[in-house]
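First up is the structure itself, then whatever we jot down about it.
A protein chain is absent from this complex, but the other protein chains hold their places.
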Amino acid sequence: MSQEYRLILKNADQPGYTTDMDCYLRHGGYGALKKALALPVKDLPDGKKMTAQEQIREDVKASGLRGRGGAGFSCGLKWSFVDRKSGKPIYLICNADESEPGTFKDRQIIYKDPHQLVEGMIISCFANDVHLAYIYIRGEMPDGARILKKALADARAKNFLGKNILGSGYDLEIYVHRGAGAYICGEETGLIESLEGKRAYPRIKPPYFPAVLGLYMCPTIVNNVETLAAVKHIVTMGSAEYAKLGTPNNTGTRIVSVSGQVKKPGYFEVEVGKATIGELIFHEKFGGGLKDGRKLKAIIPGGSSSKVFKAGEKFKLKRKGADGQMTAVEVDMLDLPYDFDSLQQAGSMSGSGAIIVVDDSTDIVSVLANLSEFYAHESCGQCTPCREGSLWMNKALHRMSHGHGRKQDADYLLNIAQNIQGRTICAFGEACAWPVLSFVNKFKDEFVAKGAADEAKNHGGAGPTNEMKIAASPRAD
Amino acid sequence: MSFTVPKELETELDELITHYPQKRSASLMFLHAIQEHFGFISPEAMEWTAKKLELQPINVYELVTFYPMFRTEKLGKYQIKVCRTLSCALGGSHALRDHFCQKLGLDSTKHEPQTTKDGKFTVEFVECLASCGTAPVVMINEDFHEGVSNQKADELLGRCK
Partner (left out) sequence: MSTTETKPAPPPVEKIKIKVDGREIEVPKMTPDWQGKMQPTTMLQACALANQDVPHYCYHPKLPIAGNCRMCLVEFGTPMIGPDRQPVKNEDGTPKIAKSVLPYEPSTPRGAIACATPISPGMEIYPSSPATKQMREAVLESLLINHPLDCPICDQAGECKLQEYSVDYGKATSRFVEEKEHKPKQVDLGPRIMLDDERCILCSRCVRFSKDIAGDDALGFASRGSRNFLTNFPGKKFDNNYTLNTVDICPVGALTSKDFRFQMRVWFLKESKSVCTSCATGCNIVIGSRENKVYRYEPRENDAVNSSWMCDAGRLNYKWINSEFRLTQIKGPKTEWSLALRDIAETLRKAPLGSVAMVASARQTNEELYLLKKLATKLNALTDSVPRTGEGDKLLVNADKNPNSNGAKLIGIAPAQMGSNLPKIAEGIHSGSIKTLIVFGEDVTKCGISADLLGKLSTLIVSDILPNKTTEAAHYVLPGCAHAEKRGSFVNTKGRVQRFMQNTQPKGNARAEWEFLHELVYDVTGQNGFVSIEGLFNQMAKEVPAFQGVTWAALGDLGVTINL
């Protein structure tokens, strides 16, 4: 299905649609909140009663909503882990620290339809008995912070926030909290530390699972912007209707960011799994294909941390046949449905829903050097493998992309990356290792050839090769 | 220590503290507000912040050096941040930054923030600004600019008075 399905971004790009409260209300805004607050206690067949909060939580679970931040974890399940018996307050934090390279979807919601996020957030807080919540927005979105601040103030003025919301007896405050330029704040425990006024050092798990020992050592939910916006729609539509969108186990819609070397980069809201990677890149309604005369070289399917796909790569996917039996089907990389499970089966992930396209005019070593510099710069430096390994890989790749490669550098890089993944405090270890592992493994001949060419040239006394200039020198600061 | 905070700013900061159950949480918002007002965060400002939030100065120093948006010295009146990361790089951000550097007489081989002699401009590379679909992107102070060609860059510079 090569077209958008706009649910969350239904209004965002409509002419005349603004971030004002009035505009939002005219479009039916805060209806879902009113509905949620007014849900009557439900009598269950076994005689038990189900509160409004429990019903919403159940609905979110039934909707199949999976986190849109990167991990794709079931939102309902995440909420169900919250320790509700500790006697401590429960906090909710909206993760608006959008910084996974390639991703620019939360920006659209925040800048164009902030009330939708606020409404989704209020409902989610209500459902989880949260009375104090924060929106952690990345520091580089000062306007976004202002827009959200105003939206919250307007919501307060309308009593969608504050004391005794719409007479329901429910109290909630939400504040905007700004980051200051650290990718690691996207990691939920790093974000919590940052919100506590500390360096964003992710916490060790065990024991610090946010659902039990989160913000101020209290149970805490951290959800992505798009995830919280989706909650509003689940309440409006009902979980059954929402679950009809998308594909089984990959329900709803998702905003896909397409960038890099395509004709029409942009963001596209699609039903999860209803469009293939190929369609998202090549179809006129999406990325519009490559620039003239270029061929596809690689795509990074789910934000820069996801493992790269090489053009022409084939995968075996498990599919349910007409007879109900699972069979393995060979699928070209471009024919992979853009969903959580297919990409995982193909050894990568849909992550934050960001596709970066690389065409054949680009030197693959330089692409990886560029990414590795990002990770070296963003590693928080708390734990050894990532702190040392991320800069090590970056230095090696910088050397390679500046004409001093060696034949053995491919294996050298693979081994360094292998020693990082799975051994760190947080998933940043994977985030910095996976690009290296996948790029070098899949384009090994190019890495080896580059090393060999450099060795030959340098041996002959020639200077550095003329590298494609997208990898700058590692910072001295 | 000659660091004084104007009454209005202090009122704003005091209000920020009320957003959090623990004062320390207000640290980043404090530093943003202080930097906005003074242009950078001096050691005296860090000590002042620490005192205000009942922290030790090292607690604040740790933050200022960890989060790249915080500055410990005064930079140019116009701070030009060019996105360096992959999608922008594929969209020509290196050439764009070189262009800014050449126009402003700065060394294009240097990665870290560089300020023109007259103190008007600072140019630096920053990591992904989350607008990869409109590469290359640039922030000039708090204003965001998308799809910046060399020509557009010249226009932007021209608007910086």
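A and B are the chain letters, set down in written order, and residue numbers restart from 1 in every chain.
Keep in mind that, in the parts below, a residue touches a chain if its C-beta (ideal position, glycine included) is under 8 Å from a C-beta of that chain, and two chains touch if they have at least 3 such contacts.
Given the structure is predicted, the values throughout are model-derived calculations rather than measurements.
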Touching the hidden chain in the complete assembly: which of B:T18, B:T65 or B:S149 does that?
B:T65
Consider the whole complex, including the chain that is not shown, and state which of A:K34, A:H131, A:K263 or A:R387 touches that chain.
A:R387
Name, in rising order, the residues on chain A that touch the hidden chain in the full complex.
182, 199, 204, 206-207, 347, 376-385, 387-392, 395-396, 399, 406, 412, 418-419, 421-425, 430, 477
Sites on chain B contacted by the missing partner chain, in the whole complex
43, 46-47, 55-59, 61-62, 65-66, 68
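One rule holds for everything that comes next: only the chains that are shown with their structure count from here on.
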How many Å are there between the centre of chain A and the centre of chain B, using C-alpha atoms for each centre?
25
Show me the residue ranges of chain A that touch chain B in the complex, using the header's touch definition.
98-104, 106-107, 132, 138-143, 175, 177-183, 194-200, 216, 257-261, 265-267, 300, 304, 354, 356, 358, 362, 367, 370-371, 373-374, 377-378, 380, 469-477
Interface with chain A, chain B side, in the complex: residues 19-22, 24-29, 31-32, 53, 55, 59, 62-63, 66-70, 81, 84-87, 89-91, 94-95, 109, 111-112, 125-135, 139, 142, 144
